[in-house]
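A protein chain is absent from this complex, but the other protein chains hold their places.
Here is subunit A:
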């Protein structure tokens, strides 16, 4: 086998099953790749070589003994650092958790371990998943493999960059307002935010509990379906987990890959295009629509008039929930403890710890959330935002009466330069304008690459489906992927510049 790191997870799984390659060799190849490029990319905060190789050796032995294994057994994976992993450091990109080693696994990590996927390490992210560029990590920037001077998106820039740089075939992300889909868009990879409640949140360090959702980060639509089926499904430890089986996601991806979308109604959202979107982003979007039309889909225009208020509602609801969720980081039970002089009380220790342990964006959002929830402002801010949430859900309901899936560009621009928007929080927030409505309504969304913009950087195409109809994302996503790759003569990532190795 020439280079196993270039294979899709599905192809690597086949090679493992046929004995063409061992999991130890495949895992070592990815660890070598990490060693060769991650100084430049910095996708990983922690690399767990020993644990990954031990898992790989165990899978190889079980396979040799004839044991029946999960289809993805032996395929390595990277996990975003907001997901707790027993025995592996978990910081959520924050100094306040530096050196913390969780005493338990998230449910999705338990499922990954039970299926025998070697965990390569933990990926970089904006601190507590607050950001759209991974520049708010307390542990340095992650660099976009397409152009190392540019952002990899955020908050899950590490997972997206790891997959784009062939450091891992699979990764886990979390998406509160676009943190899986927007990094996928700007790195030319695939990312899926499942229906809220579709993947257990047990063991995710919560940002905004009514918005957070974990999901797959991959290079192909089929790989996302395979990983989604592994991590998804009911979990009694998450009371918001949906107590129903997942739809047939892998089957939908395979059906979609035939390229036939006859009878599928695709709704183009009026409010998620036009002003603020780069011309190159819109041009790739229009081309994809043409391909969908050619595949038999019916393209209709749908209006979601309240989406223009989604960003404002999100930046009240998220900070409000975050200010409550992050109250547990107080220096008492885990993580950093900063002790001021003169025999201080616990309360002063908490304030000093949080003052030193949290970065700028986290402080900004906690204070904003505390303010929005405080006496005298609650109705005007948080209360109004919750009403907007209702209006956005109604927009989705009406739109899904006219269309089976809704589509838009994933992000209004391609990857911008590191540092470009760091001092302008509002400009940074605008990156998620097209992804946030799905989180507010709980509906699933997928981003896949739709080509390169005028600046030679990847553009993402977003597909949204009704709650619990995640299979539609995979059918339409896989169809568009097949049609685009047929035009390009291969995957978009094949056009990314080769990274220097050392």
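By our rule, a contact is a pair of C-beta atoms (placed from the backbone, for glycine too) under 8 Å apart; a residue touches a chain by one contact, two chains touch by 3 or more; residues count from 1.
Keep this in mind: contacts and distances are computed from a predicted model.
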So one subunit is absent here. Using its UniProt record, which name fits best from "Aspartyl/glutamyl-tRNA(Asn/Gln) amidotransferase subunit C", "Deferrochelatase", "NADH-quinone oxidoreductase subunit N" or "ABC transporter permease"? "Aspartyl/glutamyl-tRNA(Asn/Gln) amidotransferase subunit C"
Return the single residue from A:2, A:18, A:239 or A:262 that touches the missing chain. A:239
Have a look at A:46, A:265 or A:364 and name the one touching the chain we're not showing. A:364
Would you mind spotting which of A:146, A:166, A:196 or A:400 touches the chain that isn't drawn? A:196
Residues on subunit A facing the left-out chain by the touch rule are 99-104, 195-197, 210-211, 236, 239-240, 242, 306, 309, 312-313, 315-316, 323, 327, 330-337, 339, 343-347, 349-352, 354-356, 358, 360, 363-364, 366-368, 370-371, 374, 380-381, 383-391, 393, 425-426, 439-443, 467
